[in-house]
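Shown here: the complex without one of its protein chains, the others still in place.
Here is chain A:
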Amino acid sequence: MTVLKVDKVSKTYQSGSRQLTVLDDINFSVAAGQSLAIVGPSGSGKTTLLGLCAGLDHVSAGSVQLAGHKLESLNEDQRAEVRSQEIGFIFQNFQLLPTLTALENVMVPMELKGQKDAMKVARELLAKVGLEDRLTHYPSQLSGGEQQRVSIARAFANKPKILFADEPTGNLDTDTGEMIERLIFDLNRQENTTLIMVTHDLELAAKTDRIVHMRGGKLVSDSNE
């Protein structure tokens, strides 16, 4: 079953009088439960593609179908609803809300869905990432690795169908990075989530089911084909 279908997607930016094509006719689809790594040189359009897949921005042409929703036909609030229901995010720079504790940060996605047992689930998730004794700490009181673990717990909080990660280990040392990788893959397996990850780290990419290469805004190779 296909959870993500990217169909003839292009993205152009208007910079001054010039048209800059950042993504050019991208096509691929991802089956449920699969894990996929997007690799490529800097500036090749990986982040842009990830953003479009998650409905964070509009495509210039083409179409993105995510968990049965045609993203380009939805407005911003409807796309937010899709994210709330179907998607989890892990960022290179963690992106925790500085005013909330670790526990509260993890509760947010569930609370947005109106889930009743948010606190209980958040505790369990934080326990899974090994932070059961850091529940009331604020992001500023946590190390980078710990913050990323909180953000992983948050990413799984709404039981997403698809997990998007943009260089999740980019800001961490090797050991911590490996721990984070293990966590992501473990949880991914446990929860049977689809994983789409942008990374520079070829070792990490090798652990996924499938790798797509990008260069200059084009998809140049796909290990699935």
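Definition applied: a residue touches a chain if its C-beta (ideal position, glycine included) is under 8 Å from a C-beta of that chain, and two chains touch if they have at least 3 such contacts; residues count from 1.
Operating definition for what follows: contacts and distances are computed from a predicted model.
A chain of the complex is left out here; the name its UniProt entry carries, from "NADH-quinone oxidoreductase subunit L", "Glycolate oxidase iron-sulfur subunit", "Tricarboxylic transport membrane protein" or "Permease", is "Permease". In the complete complex, the residue from A:15, A:42 or A:140 that touches the missing chain is A:140. Across the entire complex, the residue among A:8, A:58 or A:182 in touch with the chain not shown is A:58.
When the whole complex is considered, the residue among A:73, A:95 or A:221 that touches the unshown chain is A:95.
Of the listed residues A:31, A:67 or A:119, the one in contact with the hidden chain in the full complex is A:119.
Considering the complete assembly, chain A touches the hidden chain via residues 47, 50-51, 54, 56-58, 76-77, 80-85, 87, 89, 91, 93, 95, 97-100, 103-104, 107-109, 111-113, 119, 140, 154, 158, 166.
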